[in-house]
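Of the protein chains in this complex, all but one are displayed in their positions.
Showing chain A:
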Amino acid sequence: MSPAAHSGAEAAVRALVPDVETLARRLAEVDYLADEGLATALFFALRLPQPLLLEGEAGVGKTEAAKALAALLGTPLIRLQCYEGIDAAEALYEWNYPRQLLAIRLAEHGGEPVDERRLFSGDYLIRRPLLAAIEHPGPLPAVLLIDELDRADDDFEAFLLELLADAAITIPELGTVRATHPPLAILTSNRTRDLHDALKRRCLYHWIDYPSAEREAAIVRLRVPDAARELAVDVAGAVRRLRDGELQKPPGIAEAIDWVAALRLLGVRRLDAAAADRTLDAVLKYREDQQLMRERGLQRLAAGAGDG
């Protein structure tokens, strides 16, 4: 990469996020409320720069964090969803064979010689997420979200590590593509298996906890702006109590948002047992969980139940 472009990008990032407070404020401007710990981790991911590994329960906003970061930078969010058996053709690039074949046929019809160099040029390349992230032209780095890395095989992990370290991809037919603006990599894992130490060594790490009730109420109100403030507070408190219970699937932030939206549609202003009963489907996604909470009594979730 040209050093000039790189230092230019660095300066631009520095100007955008001079310190952690500014980052937190700008994240809030794109409707993402990060607490001190997450804001600090994101700050260093941007400024060191260093890939960041995010872990946390489902629905605490791991993916949202990456989206918010991309929105803040005004750059694309490039997402690679991992799964078992994912390979280079699906993560990096693939030649567009049907199109190449078509070009060959056309050339034959026209009696022109087939130019192989043209066949293996950028025009016939399908860019998968990793290549797209490496090729991102700037001026600010793209955000590369590598989602659920633990689902991919470990040899893919090793390959990814190399790619993140070099910020370059070699395509035999084209040569090496080097990033002018290395992407900001956010990795998430659900911890179904241990990631390699080598990868963890390269990454910053942050465990995202569920937000506090106040923060969650604020998040909910950002997403459902016309919901009453009291309702958001009620639901945030109720969701917190649900997470303490022994549920199979404790509700995430998304469920809290859905719940408020559902309650608002019904014209509910404060959460009570009857309203909770009508809308339980929005927040508990297992029949057993719903049963358990109904047995224990939904008034425990109602407004003010936990305040006394």
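What we mean here is this: contacts are C-beta pairs under 8 Å (C-beta built on N, C-alpha and C of every residue); 3 or more make two chains touch, one makes a residue touch a chain; residues count from 1.
The rule is simple: contacts and distances are computed from a predicted model.
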Name per UniProt, for the chain absent here [options: "VWFA domain-containing protein", "Phosphonate C-P lyase system protein PhnH", "Carbohydrate ABC transporter permease" or "NADH-quinone oxidoreductase subunit I"]: "VWFA domain-containing protein"
Option touching the unshown chain, where A:104, A:158 or A:265 are the choices: A:104
Those residues of chain A which, in the complete complex, touch the missing chain: 19-20, 35-37, 40-41, 43-44, 47-48, 50, 52-53, 55, 58, 83-87, 89, 94-95, 97-98, 100-101, 104-105, 108, 114, 150-151, 190-194, 197, 200-201, 203-207, 209-212, 215, 246, 248, 288
